[in-house]
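One structure below.
The complex is shown incomplete by one protein chain, all other protein chains being positioned as in the whole.
On to chain A.
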Amino acid sequence: MSAPFDPNLVGQVFNIQRYSTKDGPGVRTTVFLKGCPMHCFWCQNPESQSIKPVLFYKQDSCTSCGRCVGVCKQEANRFKDGHLVLDRSLCVACGACVEACPNKARTLEGKPMTVQDVMDVVVRDRRLYKNSGGGMTVSGGACEMQANFTVNLLAAAHDENIRTAVEIEGFYPWSVTGRIVELCDFVYFDLKNMDSEAHKRGTGAPNETILENARRIVETGTPVIFRTPLIPTFNDDRDSIKAIILFVRDELGLDPMEHLELLPYNNLGENKYDKMDFKGFHPRFARQSDEHLEDLETLKRNLSLHQSA
């Protein structure tokens, strides 16, 4: 019945979050994979962008006790003016200092895991999935970047009778995206901007392939919800949102009320930037006002397929 899979295949995973409640129906376990080909300037998971492990170093928690200095083979930890400094150019994210740190100031984001390793965690909540209608969600990064691992993971979940969902970016051609979607019971798909130029400015990538994938997914009949993260200066104006709503309604033939979620901006990822000395641009916006959000929701409602005359 289920597709064959390789339990020993290795992927790069940076988090497995149990009892996820916002990533699909019911209670879910969300598997976050590393690696993303895009570079959205508001990225909430900057640690996910690189496929390699990333060292988080929380300076607030560091007491400069120096225990990390001795264990670092790269000599990336040094004292300067009595304070500990981490030289990122030398760090290879081996994780030796993470274990040595008594203050939990360091964590390693990302580690190699086999399909089986991941499944060992996922199956723990099998009964919760059953009782809530939940399952496993694969997220990223962009899980397409580890498409082979993703496909194997999804097949392994189906083999365990666990329902699957993915959160995908849609940046890869259908030959890749389609293989993933085929194994999903449910898809979350990001629509960030209808204007390809703007899309490229904000994310580093144009949107033609993405929109094409959106059409193809709808054709497969797999249940899908499109999501638009509302980013100030990028897409949270009426025109940008209206374009997305109309795309969903007119080009995809779906009711935006049921198939499009507008996600208010949040700052949850902010401190991650400091922890990894992230050099990329990161804005510090305020969340949209309730009035603004309500205005966009009203817009969506007014353009709904089931809008009564």
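Assume a contact is a pair of C-beta atoms (placed from the backbone, for glycine too) under 8 Å apart; a residue touches a chain by one contact, two chains touch by 3 or more; residues count from 1.
What we mean here is this: contacts and distances are computed from a predicted model.
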*asked:* So one subunit is absent here. Using its UniProt record, which name fits best from "Peptide/nickel transport system permease protein", "FAD-dependent oxidoreductase", "Formate C-acetyltransferase" or "SoxAX cytochrome complex subunit A"?
replied: "Formate C-acetyltransferase"
*Have a look at A:Gln59, A:Gln74, A:Ser132 or A:Ser196 and name the one touching the chain we're not showing.*
A:Ser132
*Where the complex has a chain not shown, which of A:Pro4, A:Gly82 or A:Pro102 is the residue touching it?*
A:Pro102
*asked:* For the chain left out of this view, which of A:Val13, A:Val27 or A:Ala76 touches it?
replied: A:Val27
*Kindly note down the residues of chain A that lie in touch with the hidden chain.*
17-19, 21, 26-27, 29, 67, 102-103, 124-125, 127-128, 131-132, 134
